[in-house]
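This part shows chain A:
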Amino acid sequence: MSGAILEIENLETHYGKIHALRGISFSVKAGEIVTLLGANGAGKSTTLRTISGLIRSTSGAIRFKGEDITRKPAHDIVKMGLIHVPEGRKIFKGMTILENLELGSFTLDDEEERRKRLEHVFEIFPVLEERKHRDSAFLSGGEQQMLAIGRSMMTDPTLLLLDEPSMGLAPFLVQEIMKIILRLNKEGVTILLVEQNAKVALKLADNGYVLETGKIVIEGDAQTLREDESIVKAYLGE
Partner candidate 1 sequence: MIENHLIKKENQMRKTLMLSAIGGAVAGLFLCGQVMAADLKIGIMVPTTGSEATSGKDMENAIKLAAMEINDGGGVLGMQIETMTGDDACDPQQGTAAASKLVSADVAAVVGGYCSGATLPTLKIYGDANVPFVIAAANSTKLIDANMGNAYQINSTGFDQVATAVELFEKQGAQKIAVIHQGDGYSEDLAKLTRDKWTEMGKEVVAYEVVNKGEQDHSALVTRIKSKAPDAVFWTAYYADGALLIKQLRQAGYRNLIAVGDGSNSPKLLEIAGKAAEGVYCFSNPTVDYLPAAKDFHANYKKTFNQEPDAYAALAYDGMKLMADAINRAGSTDKDAIIKALGETTSFTGIAGPVSFTDKNTLARSNFVTLIAKDGKWMLNE
Partner candidate 2 sequence: MALLKVENLGLSFAGLQVIKELNFSVEKGSIASLIGPNGAGKTSVFNCLTGFYKPNSGQIIFDGKGITRKRPYKITRRGMARTFQNLRLFKKMTVLENVMSGMHCRTSAGAIGAILRTGAQRREEAEIKEFCESCLDFVGILDEKDRTASNLSYGHQRRVEWARALATRPKLLLLDEPAAGLNFDEKQQLIELIKRIRDELNITILLIEHDMGLVMKVSEMITVIDYGQKIAQGNAEDVQNDPRVIEAYLGREEDEVA
Partner candidate 3 sequence: MDRIDAKAPTSAEVTHPGGPLRWLESQKNRLIVLSVLALMAMFLPLISNNYVLEVMTNVWFYVMLCLGLNIVVGYAGLLDLGYAAFFAVGAYTTGILTSHFGVNFWLTIPAAVFFSICAGVIIGGPTLRLRSDYLAIVTLGFGEIVRIIARNLEITGGASGLIGIEKPSLFGFEISQISHFYYVFLVLACLACFVSYRLQHSRLGRAWQYVREDEDAAEAMGIDRVAIKLYAYVIGAIFGGVAGCFFAAKMTAISPETFTFQQSVLILLGVVLGGMGKIPGVIIGAFALVLFPEVFRDLGSSRILVFAIVMLVIMLYRPEGIWPEKKS
């Protein structure tokens, strides 16, 4: 698998007594957008959390840029350029927008570089700059999502793991977010996208995987998946 920036091999994870991932293998090539689809509880978020080091896998291997990161602590993985934007955004409510963004560049010591990246984020999300000294708790859902993505960009990511960025957002905002994802991708960021909104995700993605109870049941390029009747069925019933 040459060119793969992220390789997952036979990954198994337990959540307490629950066997959440039952042997998942896939890979993401540099510059791609890959999407993971599946119903609630299928294991999509668990996959991302395992990759970013928040939870330890039981077995299997994760390689990023050719280096084995299966046992690396989360804060070291971040330094390699693999950034996870978690489900529910997890912004630091009670801190200002600026502080949230600054924390995104925690690993950075260079003030100059930090300012540059901040400028870049504000260029993409002008709305954040307007309110940078306000408490992030008072942002709307869409703005919170923008902040979460903006915060991750402060780390200068190579690979971005996005967990349901469209969750709870109005349709026009979903489109907005998707445009931003595309833009990031064009700037050279590889993206692994977990989505419930299958149509939108498949429109964006190059490749897709469908998970069910901790296993990959369907995989293929986005085009094929988009036309696959069974996906529509899985989401809307007979």
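Here is the rule we go by: a contact is a pair of C-beta atoms (placed from the backbone, for glycine too) under 8 Å apart; a residue touches a chain by one contact, two chains touch by 3 or more; residues count from 1.
The candidates were selected such that all candidates are chains of the complex that A comes from, given by their letters.
Just so it is clear, the structure is predicted and the values come from calculations on it, not from any experiment.
Trainee: Going by the C-beta definition already given, which one of 1, 2 or 3 is in contact with chain A within this complex?
Mentor: 2
Trainee: Mind pulling up the chain A residues that touch candidate 2 in the complex?
Mentor: It comes out as residues 16-18, 39-41, 137-138, 140-141, 164, 166-168, 170-171, 174-175, 178-179, 182, 196-200, 203-204, 212-213, 232-238.
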